[in-house]
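Okay, handing you the structure first.
With one protein chain held back, the other chains of the complex are shown just where they sit.
Here is chain A:
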Amino acid sequence: MAHDHNVNPNAPLEYQSETGRLNITGFWTFLGAEIALFSTLFASYFALQARVGDGPTSNEMFEAGLVMIMTMLLLTSSFTCGIAIHEMRANNKTGVIIWMIITLILGAGFIGYELYEFVHYVHEGVTLSTSAHWSMFFILLGTHGLHVSIGIGWIILLLIQLARRGLTPKTASKVFISSLYWHFLDVVWIFIFTCVYLMGMVN
């Protein structure tokens, strides 16, 4: 950018270059838009929650055990992602890579269970076309799952860059941003867990 020479060596690595700072602010702004996006999806889900037509209701389908495992996986991955950033602040490249890989494995586990859940529902005859309720269910969860999958792919790319280039202001800001993204998806999941699963099983 036009201000690249503006370097501040006392800040954490990811905030040192002007580009890094701008990218981080930009990403926070993007997360604002993501909040609007998921809010709209949640609102639509609520609007259609009771519209099950001839299909089953949520509590006929949901399984508490599976959801608990998925939640634990994703929550733990947010924690390990936090440790990775901690390692980054300590300037420990290997630490970042190891903890990020653990994060990714947990994330992949989450996606695995989610796919299993979807396939399971389809086998039981519940699909996108079953009712408005299930359409929104698949789209809301699918959007979150797609985000997580993209996150996995993206962080893999960043780890390759990190391995090749080491911790620089630029790689650090990229990794930091990806961690913001990961935590955000965790927060979204907590809402899904509460509003979709818990409330769905109570009703």
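Couple of notes before you dig in:
Please note the rule applied: a residue touches a chain if its C-beta (ideal position, glycine included) is under 8 Å from a C-beta of that chain, and two chains touch if they have at least 3 such contacts; residues count from 1.
Going forward, contacts and distances are computed from a predicted model.
The UniProt record for the undisplayed chain lists the protein name "Quinol oxidase subunit 1", from the options "Quinol oxidase subunit 1", "Electron transfer flavoprotein subunit alpha", "3-isopropylmalate dehydratase small subunit" or "Urease accessory protein UreD". The missing chain, though absent from the display, is touched by one residue of A:Q16, A:S58, A:S78 or A:T130; that residue is A:T130. Mapped onto chain A, the interface with the missing chain covers residues 1-5, 19, 21-23, 25-26, 29-30, 32-34, 36-37, 40-41, 44, 47-48, 51-53, 55, 127-133, 135-136, 138-139, 153-154, 157-158, 161, 165, 170.
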